[in-house]
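Quick one: the structure is below, and I'll ask about it shortly.
Heads up, one of the protein chains got dropped from this complex, but the rest are sitting where they should.
Moving on, here comes subunit A:
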Amino acid sequence: MDNKPDNSPDTHEESVGVPAPEGAANLIDTDYKIGQDNYQASPMGVNIDLHGAVFSFSSLVVLAFVILTLALPDQAASWFDGAKNWINANMSWFLIGAANVFVILCLALIVSPLGKVRIGGAKAKPDFSYLGWFSMLFAAGMGVGLMFYGVSEPMSHYGTALGGISMGEDGARTDWAPLGAAADNPAAAYSLGMAATIFHWGLHPWAIYAIVALSLAIFAYNKGLPLTVRSMFYPLLGERIWGWPGHLIDILAVFATLFGLATSLGIGAQQAAAGLNHLFDVPGGNTTLVLLISAITAVAIVSIVLGVDKGVKRLSEMNMVLAFLLLMFVIFVGPTLLIATGFFKNLGSYFVELPFLSNPFGREDANFSQGWTTFYWAWWISWSPFVGMFIARVSRGRSVREFLTAVLLVPSTVSVLWMTAFGTTAIEQMKNGFEGATNADLPVKLFEVLSQMPLAEITSFIAIVLVIVFFVTSSDSGSLVIDTITAGGKIDAPKPQRVFWGVIEGAIAIALLVGGGLAALQSAAVAAGLPFTVVLLVGCYAIVKGLMSEPRGK
């Protein structure tokens, strides 16, 4: 808790009307009052305070989608898969190109004079300490993906690159290797594989989050608009954002967040179940998954009831400590020297390959660029309203430069280290003839690699705990975000509402997991990435426009 009591007891000074606030000098002049469209009531003694249109439409759409995917699983799966495949095949250039725009804009802002603008006005003080702030943005943004893909992705790219290029009958490549592959050259395959992995976990995803977070933060803290996604559109739509165009944007954001979270909750439960099965022979199957999701949801609800400081922040910090311990363990017990030198080498090969990996046009490695890169970009983008809004919520008082460094450069560096440590360890084991991880299912690969190292039981247990806590931190921050959007940008909506959204997330995840619609919904969430790319491009415009009108700090 960061209380800032007013120390000057004298209220003698003239205070007629509403004077201009200190620092944030460029509030947008609007007559809209936050919460004016809200529905407030107190049925059964439970207070509610909701944005009527956004809440009811997004709940209905969500309900309809769940019923549809459960009632017509095959058709739904083929529709969503069709949409996803169409995007991969036809819109790949757009997604890859847009992601490059985000990275370039973020890097340019760091060095430009606009980087001096402070979020919340020139005199704003940071709301959170560096540690708490960084833990929260990292735990919300990536977390469990690192656990899931840290081992499997470097191994996949290494394997396919080593396999070389193979052509199908129609002249299209059938291999999944990045770029021109590195047939029968393990050293080159390692560099290329690591570069490709880091590409997917480095600057691009964090730039996607940063764009959403920064534009929301600027329009909420510096311009005085409510903290909800529609505010990003003010430079474009003006006062119309308070009407249906704004409602639609918010509904889309709720939708993407809810399904992104529910599908990830399902996937995370699968990995935790696989780990428990690997370690304790807990039987797999739906019962275990349902119990796991219920448990994760229950912990998440406790966390959101405790609030940002006592719940989300503490769990995020705990996560950081556990993740750091696991990372250090792998670095020191694994091939330490190779990881240490690999870190710099991989960073080098990442930058060398970056122009080719991020090239949106004329790609020959269609399987890789569409199946991996486009998929990832759409996935990150569909998560961006949620992660971006949460990051925005905790970032008041940072300068734009500080903000972008912490949201873009630091997490990217951590990702490079993480991927290098787990990837190098796994690939070394592979080279030494261990095939357990290669043959294992995706969720089990991490545990197979850990099993080849000392203290495997302890580290695997830590890994399971990490997977679960990472999900709790995503789920609780996600519920806070959805609650804020559906309450018309109110941070202080009554508690039962956030509990409601936490329960809904768990319920959707269970329904889809048991009903078999999880893969379909994952495709749907990825498909939602395409319209959101347009939202993000608008965000780029809004950021520049918003920052240009701000006073720059010293």
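General observations
Please note the rule applied: contacts are C-beta pairs under 8 Å (C-beta built on N, C-alpha and C of every residue); 3 or more make two chains touch, one makes a residue touch a chain; residues count from 1.
We adopt the following convention: contacts and distances are computed from a predicted model.
With the options "4Fe-4S dicluster domain-containing protein", "L-lactate dehydrogenase complex protein LldG", "Universal stress protein" or "Lrp/AsnC family transcriptional regulator" in hand, the undepicted chain maps to the protein name "Universal stress protein" (source: UniProt).
Contact with the chain that does not appear here is found for just one residue of A:118, A:247, A:345 or A:393, A:393.
Looking at A:163, A:180 or A:224, the residue that reaches the missing chain in the full complex is A:224. The chain not displayed touches subunit A at residues 1-6, 9-12, 15-16, 18-19, 21-24, 27, 33-36, 44-46, 120-121, 127-128, 220-221, 224-227, 305-311, 393-394, 396-397, 489-496.
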